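Missing here: one protein chain of the complex. Every other protein chain is in place.
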């Protein structure tokens, strides 16, 4: 799809995204827990699943634009998930929703919204790229998405084309020493395992790509 | 040896017995713990070793007749060991010592003393043969020892000849349901394992046989 | 698994030393004995002496202090203290008002406390014994006096201590302790055994997906084995067993204690307690000051027990009476 045609269509994409995200993260719940246990407290998988369940429930019967749905989903996510990722990922979703508002829902708008959400995460978490956090997936993803937008790509194609950058970014956290969050206390011991928050963010981004595709097919 | 010739000799036998007993029970400490763990609390090995260490320490520099040494050893055993076997085995040793007094230390005297000690254990513990206790080693042992005494056996020979009865008695506890002590609460679950107190008593009796032999050799 | 020790043979001695060092503001060591006592024994009041093997903290030494026990005799891990030690502790705290011994009904404890009692009686002291026999799993109805003591220990000690503290005479302290015991029932389940200091293997193991029913607090295996179940079914199992064994004359007011054995932790106990509480209310019982805590442990054994004490107007105030001990304080 090039852009979400109608309001209904955009709302549908939000619902699809959250459902896909829950399915994908749910499949990897144990893996995320193990990654977190390596230098943290092992709850990242259950935390993300709990948050996504609540986010899905929040949009089931909710009314409003796609942007409003996202804002509500983010709040529900934060409240149910708790922890660092509850606060950060929830805020990210909410900010994206607030920026998107009633649309338009095209690639430049989404780029701007995700950029705003990511900035807010960085500010809230006082983290920078290289600190071994969710930002290490988001920052390269945004760079790639920006290039896609500049090249005039459609929403669905541009987003999907940017995914590998996020995944490489997440994989690269394996060689990083954590400087933020719980695992920062472990210093060198955090080496050798990818950051769970960066990995789960890749699942969220991939779930969105699938939602764009499926909504485009319908 | 037929009887302990002199006071010194008898004291020597007591010391040898306690040293042998500690060595033999110490070798089997884990086994006794395991037997106790099957339906009890697993401490019988450590309890016996602790008691025997104290009993040995008590007679190292003690003065007095063999009977007096035994009485002191029994008291030290009880105090250090604690638990059911501390009370019962300590009382058994003390009673034997009190009965033997200044001698004579021949088979009839020992038979009478061990009989008295055993009666006291039965009274204190309110147990009967067949209840899966130390009595199931002592009762057949006494019957065999009595037969040896009646046949005029020497102390060393008679005692050694009675050992298999004790060991068969202890082995037979495997088929018994405990009716006294901690494992009584487990009822049928106590089946299939020998009673730890009966087994450790066999080591005490065997250690005495070895003491009689070695003292006889010297 | 027990990991922190030096020589296992010194475990009890080091434990007593550490305990008295930490809580010297409340207790003192009994000179030349394996036991602790209140800092200022009151010779005009009945001395309540409790005790048993170690490995059950807060039982027994953690319950010594004003308003609860006068002294505790401390054996080695899971081994009753010797008669000699019981005697020494008794001599150190006994006054003209006499002595009550109270402890769980185990062969080794009975043998040693009884011998000490006889010796003290021979010397003219007035000593009574109240055995705790709360564990319904350890003998059937009709043979209550054969049962062993588990977490119900706490209730009997607390009420006897409160009675003694307010100045009741020995007959009365004994009567109230007997009555408390007669009205207390406990039942427990275990999920994993404990390991003694210096040993590598646990006293028993429980297969995955199974649990032991009718636990002992000395690492003894249960009376039988059952399938592991969700918390709410464990709550029903515990309550079905206890409510099938309501003591005579029980009213509708009940004190309830959910006791952790050592490594079944507080959060799990609260989750379990949720259903225990609901069910007790549904049975029409009035609940008095529930306790959800580790009260009588078995080293790091996994499991828990539920105790009920049916109260009446004379027992309830004793349970509520103030006390100050290392492990349990009512202000």
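We just call them A, B and C in the order they show up, numbering each chain from 1.
Here, contacts are C-beta pairs under 8 Å (C-beta built on N, C-alpha and C of every residue); 3 or more make two chains touch, one makes a residue touch a chain.
Nothing here was measured: the structure is a model prediction, and the numbers come from that model.
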Displayed partners of the chain not shown (whole complex): A, C
Contact partner of the left-out chain, one of A:41, A:102 or A:175: A:41
Candidates C:119, C:175 or C:232 - the one touching the absent chain: C:232
Those residues of chain A which, in the complete complex, touch the missing chain: 33, 37-43, 46-47, 50, 75, 78-88, 90, 124-125, 180-187, 189
Hidden partner interface residues of chain C, rising order: 1-6, 11, 14-19, 21-23, 25, 54-55, 57-58, 62, 77, 191-192, 197, 228, 230-232, 234, 258, 262-275, 277-278, 289-294, 297, 299-300, 302, 304, 322, 324, 327, 329-331
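Assume only the chains that are shown with their structure count from here on.
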Overall pattern in which the protein chains touch one another (line/ring/star/complete/other): other
Centre-to-centre distance between chain C and chain A (centres being mean Cα positions), rounded to whole Å: 54
Where chain B and chain C are represented by their mean Cα positions, the distance between them in whole Å: 33
Centre-of-Cα separation between chain B and chain A, whole angstrom: 75
Residue numbers of chain A (touch at least two other chains): none
For chain C, residues that touch 2 or more chains besides their own: none
